[in-house]
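Beneath this line is the structure, given in structure tokens, with notes to follow.
What you see is the complex with one protein chain gone and the rest in place.
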Amino acid sequence: MALCEAEKTFVLHGVEENFRIDGREREDYRPMELETDIVSHAFGSARLRLANTDVLVAVKIEVDTPFPERPFEGKLEFFVDCSANATPDFEGRGGEGVAIEISNTLSAAYSSPNVFDLKKLCILKGKKCWKVYVDILLLECGGNLFDAVSLAVKAALWNTQVPLVKQIDIDGNNVEIKVSEELYDCRKLDVEKAPILVTVCKIGEHCIVDPNVAEEQCSVGSVVVAVSEDKFSTILQTGTGSLHMSTLVDCLQLGIKVAQRLDAALWDTLTLECYTCSTTEDESDTTCLDNPSGVVGGVTDCDKKYCIIVRVDYKDPRGKLASILRSCVDKPTYTNDVIEDETHRVYYRSCRTAKCNGGSGRSDSTSDDNGSLGDKSTIYCPGIGDGAVAVTVSFSILLFAYAFVRYVR
Amino acid sequence: MSKKIHIRLASQRVNTSVAVNQRYPKIFTPGQEITSHNEFMRGHGTYEEDTVLKASVAGVREQVNNLISVRPLKSRYNGDIGDVVVGRITEVQQKKMENSVLLLSSVNLPGGELRRRSVEDEHMMRQFLQEGDLISAEVQSVYSDGSLSLHTRSLRYGKLSQGVLVTVFPSLIKRSKTHFHNLPVGASIILGNNGLIWICPTINKVEEGVGGFVQNLEEVIPRQERETIGRITKLCISFSTE
């Protein structure tokens, strides 16, 4: 698609006015949607949709021999596949240039040990290491591929589970590795400092981020920056134009600022905010039970999937609290259940939205004696199921039910 | 002050579909039997096999007297004489555009109505129209192979200036009396029958006296009009994806 001069002028004036054709300001991003853990055969995966740009990333891990010059390090490799479904331009070998550019930029961005430590992928010095294949599939191109790809790669690596090595047997030159058989006995990769790529596009006299296809055509030159925390890990000038020195510095400033915001947004989405506190019957401080939001430092950014509540009650006297634990886990022992033994009754609750394991656990009802779950257990341990919308709705109903029960009493 | 960037989780996606309990007409799929009565006639989107009428496209059944046809849900644009189309010039030689031809003889050139169209004019054509330019035109005739001949012989048609182009499915655009609308909110819209919608600042009729082949690249469109155009663009996109 080639734009005509008038359309380009319209885009250009829009950028000057700080009101782009889709109503965004110069530093705004289009809506993004993220999904993780969607490819079951992969060790980690993510899909990111940025308006019309759609990227799927899957991570595969295999055992390999380290490079002889770097015996302590594992390997990380990026491969970009430009599906012809994305745009007809990618047909045949048309997407090769784009693919090489993206994968090279990513490997350059991840090359510094300050950004991503390959030493952690080493199993046995000089003999065995993990090789991480990051396969990137471009499903749809709607502009700004670099940013979308880097976000999806970071999310996929965050999602990746590296199998835990239990035992290494060395017999002469043969090395045998025994991997833990437990499915959930895995180690996560440390991707906190993994870089985020931001494309800064110069249109007219101004710099913008997240250009769409039309804006990419209007740009005279752009700079791709890879930012990890407050440092640049890679800078690459793209496009056919050249930039003035001061423009380049402006682009870098804008790039680092936006990248940090983008990184924060990604973490917000990836991590789950849960209340984390506990109390037992012997402790006089019952804030965790009554009002978890009142506990100092009682909220944690978990990189787990579920927020949970485990509440242990005495059977006699009925409903007397033994202990309550609010925390986060990857795989709850029981998602939503009540387990009883001789003396205790244990309520398990888990949910998947931010701060969903809150709510007061205090109830003055002690006479409800039918033994079933009933309303009572949900009052004790609010938050049901894993559906995001359902939880918010049911939660308000619960509050209402709680109030109602109190009123009746 | 810039807004905080937000990334939504796919699990938090809200289905914004409005019509949930709407009744849909029966949709035929290719190869599905429509009728086995042989008194019906075969129309578009159907084929006959052993006296059974079957659908060849996915769509809804339409019947006019004995003629049964299946109208596909999405289809390539099939032009009709009198249609208003919006298009991009892909090649300047025989003045081709998409699958259609815009012939020199059917263009209103600036500077007098009844000019003799000479070879010089043909060379001048590139000055008026270039690859990538957007034009609005009317379908003059349809060739047997389905390609179209266009004309811009009215002051309404011609090269488009500053604005935004939105592409939707051609079947979503209804044929109507007028496809040029000056909206009261302060923008103009051209609904091309081929699914291309052009949204631009209000067209001032007085200025268009030169035949619609002049672009004003100097003009800066004020913020307010931009906002209106932006809103209409978003509306068109959301209507077309619903």
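Each chain gets a letter, A and B, in the order it is written, and its residues are counted from 1.
Everything that follows uses one rule, which is that contacts are C-beta pairs under 8 Å (C-beta built on N, C-alpha and C of every residue); 3 or more make two chains touch, one makes a residue touch a chain.
In the analysis below, contacts and distances are computed from a predicted model.
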{"item": "From \"Exoribonuclease phosphorolytic domain-containing protein\", \"Acyl-CoA N-acyltransferase\", \"DNA replication complex GINS protein SLD5\" or \"RING-type E3 ubiquitin transferase\", the hidden chain's UniProt protein name", "value": "\"Exoribonuclease phosphorolytic domain-containing protein\""}
{"item": "Which displayed chains the unshown chain touches", "value": "A"}
{"item": "Touch with the omitted chain, as defined above, among A:T238, A:N291 or A:S360", "value": "A:T238"}
{"item": "Of A:I256, A:L325 or A:A354, the residue in touch with the unshown chain", "value": "A:I256"}
{"item": "Candidates A:C186, A:L248 or A:C302 - the one touching the absent chain", "value": "A:L248"}
{"item": "Chain not shown: contacting residue from A:V11, A:V39 or A:V115", "value": "A:V115"}
{"item": "Touch criterion as defined above, residue of A:T87, A:N212 or A:S228 at the omitted chain", "value": "A:S228"}
{"item": "Hidden partner chain, residues of subunit A it touches", "value": "68-69, 97, 100-101, 103-104, 107-108, 111-115, 221, 223, 228, 230-238, 240-245, 248-249, 252-253, 256"}
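Following the convention adopted for this analysis, only the chains that are shown with their structure count from here on.
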{"item": "In the complex with subunit A, residue positions of subunit B that touch it", "value": "2-14, 88, 130-134, 160-165, 215-217, 220-221, 223, 226-227, 229-231, 233-234"}
{"item": "Residues of subunit A touching subunit B in the complex", "value": "1-7, 9-10, 13-14, 17, 19, 21-23, 25, 27-29, 31-35, 47-48, 151, 258, 261-262, 264-266, 268-269, 352, 388-389"}
